[in-house]
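Scroll down for the structure; my scribbles are underneath it.
A single protein chain has been omitted from the complex, and every remaining protein chain is retained in its original position.
We just call them A and B in the order they show up, numbering each chain from 1.
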Amino acid sequence: MRFRIRPVETSFYDLFTEMANHLVEGANLLAQMLDSGTDKNALGDLMREAEHQADETTHKIIKRANTTFITPFDREDIYRLASSLDDVMDFMEETVDLVGLYELGELPADFAPQVEVLQRATQLTADAMPRLRTMKDLDEYWIEINRLENQGDRSYRRIVANLFSGSYKSLEVLKLKDVVDSLEHAIDALESVANTVEQIAVKES
Amino acid sequence: MRFRIRPVETSFYDLFTEMANHLVEGANLLAQMLDSGTDKNALGDLMREAEHQADETTHKIIKRANTTFITPFDREDIYRLASSLDDVMDFMEETVDLVGLYELGELPADFAPQVEVLQRATQLTADAMPRLRTMKDLDEYWIEINRLENQGDRSYRRIVANLFSGSYKSLEVLKLKDVVDSLEHAIDALESVANTVEQIAVKES
Partner (left out) sequence: MRFRIRPVETSFYDLFTEMANHLVEGANLLAQMLDSGTDKNALGDLMREAEHQADETTHKIIKRANTTFITPFDREDIYRLASSLDDVMDFMEETVDLVGLYELGELPADFAPQVEVLQRATQLTADAMPRLRTMKDLDEYWIEINRLENQGDRSYRRIVANLFSGSYKSLEVLKLKDVVDSLEHAIDALESVANTVEQIAVKES
């Protein structure tokens, strides 16, 4: 629709894909956290490193948006997308951090479905980012993310109902609820990324 | 202000009104949930059905926005309004779902003012939707919603203070707090609908 008098800066797509790949890595680290044999301290270091790299990528995107004359889509939407991707990482890092801070040992087995949703949703997001270039075939991405978010919602409520069932000590309930809330926020943030992509696609189409 | 070369698609107003009417129904179902004689399972089914219908209406709005050349206001604002109305329903459905999942019996009597605020605010929202057509007489709507949200806030804090007063067992406190948080989020979401309407009215005026 918009007239373009010179080639747009295309490397934004690469940076968004790079960003989403950090999220894939973060979700994989969360999956390892559920394994009983994992060294929690080493895992915490890897997660902080992934979060740091995601921050670097975010800054690269913002800097490039500020210095590029013609951006592939609205400058404001570039910020919104970058910052919503960054939120996902922050919540995943928070999850691992809380497990350490609260000195939690094994996490309950029923946390696994939440982490699987995160793994699947981050992978879908990474696969979708290169498609921003053509704005084509993005529908299936956000429909599937919305479906996953609904599925995550249901498993979240089951986990919490189980935490409240009387099998855990009071403080344990509070600690575990904080951890599962973080996972839930990470999933919500991925839905918010998908909504942002949808809005950009609608505007640009 | 904007030039229009052909009649705009007006049925958006009807769909937004339809959507808000689902919310009125949801709030009435919540009011029934407070009655001691209510069959909680049957109520849960009715709420899920209302939530499902609201989803259908949301999809109708989005599909129409995507396929209509001239929308009555910005396409993005149509999405934002539809999605903020949908949020209200999701929180109301969550409330009923949690009551079931946590196997809560009677809810404390002091939850009633929260539900009354929801009933009043959903009705005001349904009454306001047809006025989007002319963008007239909307001030009183959002002023009253803001007043109701403040009132809801005060009763929310009183309910929580009472939950924390020592009259309930630890797990009961956590369960009931989750339920009243859901009600509070539904009220906040109605305020967010009103803010969206206000921003649209300002833009279009």
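Convention: contacts are C-beta pairs under 8 Å (C-beta built on N, C-alpha and C of every residue); 3 or more make two chains touch, one makes a residue touch a chain.
These figures come from a predicted structure and were not determined experimentally.
Residue A:102 is the one among A:73, A:102 or A:168 that touches the chain not shown. Set against the missing chain, the residues B:28, B:83, B:151 or B:195 yield one that touches it, B:195. Listed by residue number, the positions of subunit A touching the unshown chain are 65-66, 75-76, 79, 83, 94, 97-98, 101-102, 170-171, 174-175, 178.
Residue-level contact of subunit B with the missing chain is found at 157-158, 160-161, 164, 166, 170, 173, 177, 195, 198-199, 202-203.
One rule holds in what follows: only the chains that are shown with their structure count from here on.
With each centre defined as the average position of its C-alpha atoms, the distance from subunit A to subunit B rounds to 27 Å.
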